[in-house]
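With one protein chain removed, the remaining protein chains of the complex are shown where they sit.
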Amino acid sequence: MTILRAAPVALLLALLAFAVLGPITNMLIWSVAETWYFPAKLPQSYGFSFWERVFRPQGNAMVSLWNSVVIALFTVLASMVVAVPAGLALGRGRLPWRSFFLLLFLLPQAFPSIAVHMNIARIFYGLGLNGTYVGVVLVHTIQGLVFSVWIATAAFAAVNRELEEAAANMGASPFTVFRTVTLPLALPGLMASAIFVFLISLDEFTGTFFVGVPDITTLPLLLFTASMEGNYQIASITALILLIPSVGFMLFIERFLKSDVLAKIGS
Amino acid sequence: MLTRKTSLILTAPAMALLGLLFLLPLGYSLVWAFRDEELGGWGLQNFIKAFGLYSRDILFTLIIVTLSTVIIGVLSIAISGYLTLGENRVAQAALRWMYRWPLFIPFVVAAQLMRTFLAKNGMMNNIIVSTGLMDQMHAVSYLDWRGIIITFVWKQTPFVALLLAGAMSSLDRSTIEAARNLGAHRFRILLEILVPQAATTLMVGLILSYVVMMSVLSVPLMINAQSPTMITVDMAWRINAYSDYGVANALGFISYAMTAVIAWIYLRQGVREGRRPA
Partner (left out) sequence: MTHKTANLFASAAVALFAAGAAPAEGVLNVVSGGSQNMVDYVTDYLGPLFEERNPGWKVNVVGTGPGNAGSQAILEKIKAQAGNDKWDTDVVVMTQLKTGEMVTEGLLQKYVDDIETGKLATRDTARTALGTDVEGFVMPMFHSQTAIAYNPDVVANPPASLDELKTWTAENKGAFGYNGIKNGMSGVAFTAAWMYAYAGNTEQLINGPYDPALKNGWDQALADLKAFNENVTFTPGNAGTLDMMNRGEIVMGPVWVDMFYTWQADGRLNPNLKLLLPEPGMPGQPYYYAIPAKAEDADAARSFIALATSPEVQAEGIVKRFNWYPGIDAEHLEGSLESEVWDKLFTDVTPEELAAKGKPFPLGPYFDDMREAYELKVTN
């Protein structure tokens, strides 16, 4: 009986593993492949020469990685500062033209990014923001704004109103209700949006070029050129390097979520 | 809970940021979509040209993105459903460990990986052939519309599933337990209790995925060798080959319209039902 029930689950999991991990295995193999061409099904020789190329001292990979991570952290911070209040108002408040506002935030994704970034750069050159971290963080924040605002709005909209009313009836001030009931319940969504914003910032290329270069270089600027032209080894290594801060950030957020939120909900 | 004034104040920073850093710069370039170079005035010439040259691509984009969104929806409901309701702890842990990895791979790299994975002599076919389930003669390349959909689904399903699993886990467990005690099947609990309650999050996740897929250039560029292709490729082509921002921005308008219509329908729907969707 248990075997009969476990078998389809195991089969589905195996299929999913093939679909998810297959391409990732491909990536792992390419990152250490030195020669791999037809008709070989696996690399003819392995080695770390491409890793050496990426991490050679004059390549500045470590500085760029550090830049990328710092910029991503501040982008998350900036996005949360603007998106949480906006999400609260759009999810719970009384706003005229609410749908219109939400639709506006979808705009940054739709248009050719080079045209928009060129104009952002023009404004930033005028303000002296080009080549500064603040400028790059602002550009990344804009890219992430659709995610942070929409997800925050959904998170606040989904909070059960009865729980808030119960707290208010017990004499809690509106801010206390927000801090002890609304925010903790919306937090899983906010955390998820923080992760997405972090990833968007970490992978951003065009905006960083227009606003950061030549003073600020991030890892995508250093390595995406190689990825775009089909250097599979460098592409794979880039993804593996970026995996470290991404997964690290997610685990950090999840631990934070477990300890802090659950404690608050329990109290 | 919030007055109209407070609401406006709370949205002000986000709107200011969007307005100054996005709408203003966008405005500069957007006007070019309505510029008629030949007449030297304003007009819809760029839109006529965009439709004339790329109507097949516009339709293709719509179909690809819609189809991908539907598949992502189904898969993410299945994954987050199993994470919430699954009874086999080992399988749950395995799934939880596994499903998120594609989220962390940048689109550029994902497209490259899929190119070597899905090709005729790519890794996927090689594995299937070596297990004896198929012989080499029947290997086909998936580097066409199917490849785009596969890559989109691979990359975006974890995004929606992560949001949805989060939303489902914060739902009230008591209704689920009650239904379970009444002997309801897990599928029914998932579809009739969990999904409706987490619908807002699901829809937001899907709309955001839809938007992302509409805007990705690297995937169609690196995977799809055929024509028709996606609008983003045409936009890049107009700019890089002809420095033609007019038609490129007209295509941007069309791309935004396709997104906004979907989002609008969703937002209206919620209002009519008396809910407050995202």
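Should a chain be cited, it is by its letter among A and B, assigned in written order, with residues numbered from 1 in that chain.
Going forward, a contact is a pair of C-beta atoms (placed from the backbone, for glycine too) under 8 Å apart; a residue touches a chain by one contact, two chains touch by 3 or more.
On a predicted model such as this, the values are computed, not experimentally measured, just so you know.
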item: Contact set of the excluded chain (shown chains only); value: A, B
item: Identified contact with the non-displayed chain, of A:96, A:171 or A:214; value: A:214
item: Residue of B:3, B:130, B:240 or B:269 touching the missing chain in the full complex; value: B:240
item: Selected from A:65, A:84 or A:114 as touching the chain missing from the view; value: A:114
item: Contact with the hidden chain (one of A:14, A:62 or A:77); value: A:77
item: Chain A, residues in touch with the chain not shown (by the definition above); value: 33-39, 43-45, 50, 53, 56, 58-59, 66-67, 70, 73-74, 77, 114, 117-119, 121-122, 125-126, 130-134, 206, 209-210, 213-215, 217, 221, 224-226, 228-234, 256, 260
item: Residues belonging to chain B that touch the chain removed from view; value: 53, 56, 115-116, 119-122, 141, 143, 221-227, 229, 233-234, 236-237, 239-243
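Assume only the chains that are shown with their structure count from here on.
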item: Between chain A and chain B, centroid-to-centroid distance (C-alpha), Å; value: 15
item: Parts of chain B lying in touch with chain A, wherever the complex brings them together; value: 1-4, 6-11, 13-15, 17-18, 20-26, 28-30, 88, 91, 94-95, 98-110, 112-114, 116-117, 121, 123-124, 126-127, 130, 154, 159, 162-163, 166-167, 169-170, 172, 198, 200-201, 204, 207-208, 211-212, 214-215, 218, 235-236, 239, 245, 248-249, 251-252, 255-256, 259-260, 263-264, 267-268, 271, 276-278
item: Partner chain B, residues of chain A touching it in the complex; value: 6, 9-10, 13, 16-27, 30, 38, 41, 81-83, 85-86, 88-96, 98-99, 101-120, 122-123, 138-139, 141-142, 145-147, 149-151, 153-155, 157-158, 160, 164, 174, 185, 188-189, 191-192, 195-196, 199, 202-203, 220, 224, 227-228, 230, 232, 235-236, 238-239, 242-243, 246-247, 250
